[in-house]
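With one protein chain removed, the remaining protein chains of the complex are shown where they sit.
On to subunit A.
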Amino acid sequence: MTDEPLLRVTALSKYYGSRIGCEDISFDLWPGEVLAIVGESGSGKTTLLNCLSTRLLPTSGTASYRMRDNQWRDLYRMSEAERRFLMRTDWGFVHQNPADGLRMTVSAGANVGERLMAIGDRHYGNIRATAVDWLGRVEIDEERIDDEPRAFSGGMRQRLQIARNLVTGPRLVFMDEPTGGLDVSVQARLLDLLRGLVTDLGLAAIVVTHDLAVARLLSQRMMVMKDGHVVEAGLTDRVLDDPRAPYTQLLVSSILQV
């Protein structure tokens, strides 16, 4: 084991013309750690996530990632080929809308197997066995392996998307509102599943959410964003139980009680 972080972000800023997407964000992410980024709509959390996952190029600042060989690499100076390879092996990206992250016209098994085939697996039997195994781990019945995701419910699609991302054993997963658009009971199951997987696999994850309950359940650490800036960061329990910034206090007190 190493006592170095996995991802190191320094003074990251993204401007859309003169408007601020996010500004001067710095943090370290450690292996096996789940970081939640919370904030209201338009606070820049998705911009930040897209910059970190190299789907967007930031205006300034750096993000370095420790590769599997312990070499530090600047994400924004890697070649596109390296970046895309990283994204489909060592990283995962779970979209809010599963249709964005799945191939809706190919079967569930092929969706899970795609990454394996992309890194050169050419044995149908092995690919299928791995797909069956992963469907089981995300609680999708093995019989559904040849069905297209179109025939799946929203919760199943989201679980399939998670399996598709985790099949190559990534070390870092980005999640953009993973429970958005799901009803509460399905949300609870998905969170339970995610929490189990993250712990079992020792995944590091960056989870963007506006739902403080998701942050509480999944993350060890959280950052609260407003207008493109981090207004408060710290251990999740500390931030939620003892919010210091006025905005965080407002956010915590706006949670609806049943």
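Convention: a residue touches a chain if its C-beta (ideal position, glycine included) is under 8 Å from a C-beta of that chain, and two chains touch if they have at least 3 such contacts; residues count from 1.
Assume contacts and distances are computed from a predicted model.
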| item | value |
| --- | --- |
| Missing subunit (named according to UniProt) among the choices "ABC transporter permease subunit", "Alpha-D-ribose 1-methylphosphonate 5-phosphate C-P lyase", "NADH-quinone oxidoreductase subunit H" or "Methylenetetrahydrofolate reductase" | "Alpha-D-ribose 1-methylphosphonate 5-phosphate C-P lyase" |
| Given A:12, A:94 or A:110, the one touching the chain that is not displayed | A:110 |
| Those residues of subunit A which, in the complete complex, touch the missing chain | 80-81, 84, 103, 105-107, 109-110, 113-115, 117-119, 122-125, 127-128, 145-146 |
